[in-house]
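Here's a slice of the assembly, chains where they normally sit.
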Amino acid sequence: MKFPSPVSVQWLADLIGARLLGNSIGFVRGINEIHRVEQGDVVFVDHPKYYDTCINSAATTIIINNETDFPEGKTLLVVAEPFNAYLTIVKHFRPYEPLAKSISETATVGEDTVIGPGVVIGNHVSIGKNCIIHPNVTILNHCIIGNNVIIQAGTVIGSDAFYYNSKKTRELWYRKMDSCGRVIIEDNVEIGAGCTVDRGVTHDTIIGCGTKMDNMIHIGHDTVIGKNCLIAAQVGIAGGVEIGNGVTLWGQVGVSKTLRIGDNATVLAQSGVPGSLAANKIYFGTPVEDAVVKKRELVWIKRIPELWKKVMES
Amino acid sequence: MKFPSPVSVQWLADLIGARLLGNSIGFVRGINEIHRVEQGDVVFVDHPKYYDTCINSAATTIIINNETDFPEGKTLLVVAEPFNAYLTIVKHFRPYEPLAKSISETATVGEDTVIGPGVVIGNHVSIGKNCIIHPNVTILNHCIIGNNVIIQAGTVIGSDAFYYNSKKTRELWYRKMDSCGRVIIEDNVEIGAGCTVDRGVTHDTIIGCGTKMDNMIHIGHDTVIGKNCLIAAQVGIAGGVEIGNGVTLWGQVGVSKTLRIGDNATVLAQSGVPGSLAANKIYFGTPVEDAVVKKRELVWIKRIPELWKKVMES
């Protein structure tokens, strides 16, 4: 999430009650998680295991729970609970704004766009021209919809990420990491009925230009889908996934988190994708493999009884 | 889709700007895709590979992009882009009619039918007697619901088909084939919460009398489901499928497109159905097989280490 305008590191230190070390005259432009962080961002870290990665990332300001070495020019903001500092920043810059009515007065809708009955459009939502938003669709706060987009009935755009910080104390097992990211639906995208597209936790969930999605598809937080993909019904894609251009996922495919699927890859129905996939290939199975290899394997399995017989006879 | 009344071939030629060859005094009753076409229908074809099939089908009028031989008595309508001619016909006879309010004035609702809050009922929808339509259900234009039907909350009936004409040019990869078909839900059907039933592209999607569906089931366009079927939660059925009577599909089963499942077949949970299945049998696996064969195979797999040991020892 970018802040509406940059803030000084001192202002941010005051907001979260931090002790400031290092560069005290810098500015902060936004907040992001470590794998999405850009120059000018603040990032937070509370486990020594990740100190180095965070301090040496593109982030110029680091919220941390212990004093440690860091490069010149960067700023450390030391607090007891970096996670709470994160929540404080999100609540300040992107507070939860309940919707007073079905279509927020802060939403904008382009020319020739049709909005069906029962549709809910949240605060600060922007919808382009010539779209059809079918009945009972929900588009939540801060989402951005391009031109010529069709969203079919009952779909939810911009639900919160399924993202928790695990504590497992007697009182509290999971702390919700509040989402401050958005969903961006680019031009000419079509989304079927009964889909859910989660907003990014700190970054954006993006559906690329020209991509077509069937019904009941789940897209996790911060996932970025390329252009002109075809995604069949009941596919589930977890958070932080990157999908290239021209990718085809057939029905009921499941894609695990924070992996990459290369351009023009095809994943056959019901397959499970636990790791990254190279471009331009066809995949099948749970866990997924090259489809030719997998189908040959199914033939080999059929030959076990014959093999058994041969061994018994020899 | 049947037209409200038959139109002359000359009128249709004028509508789509076609050159008329052959029978110039015939009538056209409706439009359909090649696998659904009936006598009196017009069909369209733009690839020479399918010319013969279309010209020799039940269709009496053929929209085509090249002059070619055809049987006496039929009519050829020659245009540069048959796909666009299809869209023109659909837009004329079944234009997209946005919904001005939650329950259209052109919808009819039978006696003793209960409509919950948040329900959207589209134009030209007909709902029978003694139904319960639970809250936040969406029933889109032209759908027909029989008597004694229960539709649980959040379900969408009549969403558009996931059906595109692949172009893959730089400017446009996929052209949406506008749906003009309907959904017909017969008497005594019960549909769970959070389901989506797509309308037919040119024909009807039909759920047969007495069939019971659990939650979050996806039914694709033009699929016809028989009578007294049981479909468990999260099943996905692609487009153009024919399912017989008394069929049972257990949870999370996936069914691929344009295949047939015979009467009283049972498909066990999570199975994937890539091709047609015979009647009266039990199936399991991805890809699906006779359940007894598949379960025996799972036992054989368990014996590989034993087999390995035998071979190593011999």
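Lettered A and B in written order, each chain numbered from 1.
Definition applied: a residue touches a chain if its C-beta (ideal position, glycine included) is under 8 Å from a C-beta of that chain, and two chains touch if they have at least 3 such contacts.
Since this is a predicted model, take the numbers as computed values, not measurements.
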Full count of same-sequence chains in the assembly - 2 placed in this view: 3
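Here is the rule we use: only the chains that are shown with their structure count from here on.
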Distance between the centres, which are taken as Cα means, of chain B and chain A, whole angstrom: 32
In the complex, chain B residues that touch chain A: 96, 98-99, 101-102, 118, 120, 122, 136, 138, 140, 154-156, 159-160, 162, 164, 168, 172-174, 176, 194-196, 198, 216, 218, 220, 234, 236, 238, 252, 254, 256, 270, 272, 274, 286-287, 297, 300-301, 303-304, 307, 310-311, 314
Touch list for chain A against partner chain B, complex: 114, 116-118, 132, 134-136, 150, 152-154, 190, 192-194, 210, 212, 214-216, 228, 230, 232-234, 246, 251-252, 269-270, 286, 298, 301-302, 304-305, 307-308, 311, 314
